[in-house]
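The other protein chains are all here in position, but one chain of the complex has been omitted.
We just call them A, B and C in the order they show up, numbering each chain from 1.
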């Protein structure tokens, strides 16, 4: 293990999540060279000990390169640029939320060049990373997972290996399907409790400290209580992930009754015009279906992270 | 607060949960007198500092009496016996899972005798109590809640006050509806991941350390992985609670699409003969609907409690 | 059979449906004496050969008395008044849409007086009766059914006997559950076809002449095409019948997934304020969930009745 920590690391992407992840690596003592499309965004990482590259191709001579960008299109482009020259890393760890098909295409592309590839999507957002509560789900060669592990551990307390190939992508989709169902169910019972006379903050305080409470239900509490629906994940993106889950259900012949019902409720929400805010507006749709208009409770509620 | 700790306490019920709760009170330094139908079950509490009564009526002279028995029928009977004599406690804290109607009847009965009443159902089971992770949800006069709080805190880290009257009972129902929906959704995605090639233990390890993981999903993992369906809560009991939730949905005019769908799946499970094991056999029904027969994975999995 | 036609008939209720039914009896040659709370409404039946009574008690000496009023409360009151005197009919045929419990109470009341009782709710509305397309579903002693049959046949082409006791009431509930599900499904596919580019009138013309078309889908076509939602059955009444169906499902342990989902969609419709028009506004709710606002197509569409 100690030898591995000596591996040099390249980091692609200093967006909201990538910035936090690279920062944790640097502070953990890793030798990190960061590249970001807009270089200025990466500069502050220097004070944590990271170096910043001008061109992504500079990262090609690093032992391990991590990638955390937005879409499959971005991944394809930056990895293409990374490998334009003669150098190449031993291992690429791809953390963005890309499709199974994109992931398989990337694997093929890298295998041809003799580069190991670990699919490693995450559960959490920027605040979760800051709070030291991120988790990775990884698939690919087990050896690659073990190679990456010391670095994954610097970033997140949890890193699970689930098998070969693109399995981590399926698991991430399952995770997001669960997130959709849990949010809709929480909306149903929160509105029920409210109409029965329990303020939302009191109801959620209990739920969140009960055995049913999760990091997720806790960090959604401020949105449910004070109706702050600043977007973390849009209804369209959630619908896309539910559809990916239902597609997988078809392919593997698994009925998904709760996922299907939730998917249709998300579609209804979109149809009724809730498209620009956070998907947690499922609460507002649920309230209207119950004949009430919600008001912010203006009660300070913790998100369990800060 | 210190004065309150001097209040004397009576405890009715030393079943699986009541025993653990009374034990925590005694070890916490409270002056507790316990009564249980079968006295022998309560005897070992003496070594934690509790006293044990022969008759429930002996508890009537205590300041606060807690009640943790099985059903509303039991509550009604023991409280009747408790109050047969001239003495009466100042406050009764009722922790069993009883209906809203039972709770209201009890309140009326106690009010007539000038006894304060706090409804205080819990989230968790005996193992959760032992692990110090129980939580109470309370309703009734706020003063009663504050009076009970020092003792509740000895038993459980979390105690939420949600309002007047029987509101805590509605919240407990909402909690159990959520538990049903979460279990069914977890069954759907676990079977999907499995058919895609991810072993259940690997899938749940990730889910449980992800932001979606809860104390509940963690302590259900052994059942899902190794198919140990020793009953913690029967399908019939879960169906009853889902029906209570749907009844509340009707009464307050709140549509509950995921709760309804889950309720019908529980009914199907019962119809197909899964009645004597834990409700987590929802996983088995889901597997059959996906065309597979599950086998125990025989992997040691933590429950997050012990 | 010919002797039976000689039986004298009493008819209680000359509302929209009762008027048409009594008219068919009279024109069919039956000796009918009609009573209605507001006598004027019954008067025009004279020109079809019916007699009109001043007091409901006058009907007590008739061989068979039919009852077609609004609610169980009305049934109870008029039957009470009918039987105040010494005379009593041999058979009462109750056609209103009353609950199973009401029906059982009525049976008990009549049995004590030695009066036979046939439960005989119907499928159809006033226009359906006029078009000669009504049908009865009957339960009670088979002998009573046979006695009533010649008269039922004058009113409606179809009269089914389903068994003893209150079974006809359950069947009527099943019928209305089906009606709810069919309407919601029709709303889903009509909006889908419309967004794909097929005008509603063209779509429904095909559906109605296809093997899937029913008298019901045909007479709902004008509402779906031209958005005339003059009430025939309110959302609240349909929700009530869905709930009766779900209650029966609980009692007999039959899961009802489509009925449950439809019930919740009706609740959502009510929550969003569609309460005063016909339940076919399920189409409008479906359109909004699909992101469109409907306009009347202003195309003349037959209802298959007139």
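By definition in this document, a residue touches a chain if its C-beta (ideal position, glycine included) is under 8 Å from a C-beta of that chain, and two chains touch if they have at least 3 such contacts.
Quick caveat: nothing in here was measured; it's all calculated off a predicted structure.
> Check the options C:155, C:179, C:238 or C:280 and report the residue that touches the missing chain.
Residue touching the absent chain, from the options given: C:179.
> For the full complex, which residue in C:38, C:210 or C:298 touches the chain that was left out?
C:210
> Identify the residue among C:149, C:254 or C:294 that touches the chain left out of the display.
C:254
> Name every residue on chain B in touch with the hidden partner chain.
With respect to the unshown chain, the touching residues of chain B are 257, 261, 267-268, 270-273, 288-292.
> List the chain C residues touching the unshown chain?
Residues 123-124, 128, 133, 135, 137, 157-158, 160-165, 167, 170-171, 174-175, 177-179, 181-182, 184-186, 188-193, 195-199, 202-203, 205-207, 209-217, 219, 245, 248-249, 252-259, 261-262, 265, 286, 289-291 of chain C touch the chain that is not shown.
> Give me the chain A residues in contact with the hidden chain, please.
Its contact residues with the unshown chain are 243, 249-250, 253-257, 260-261, 263-265, 267-268, 270-271.
Criterion: only the chains that are shown with their structure count from here on.
> Greatest Cα-centroid separation from chain C: which chain?
A
> Whole-Å distance, chain A centre to chain B centre, using C-alpha means?
Computed from C-alpha means, the inter-chain centre distance equals 33 Å.
> Once you find the CA centre of chain A and the CA centre of chain C, what distance in Å lies between them?
Those two chain centres are 55 Å apart.
> Which residue numbers or ranges of chain B touch two or more of the other chains?
249, 253-257, 261, 265
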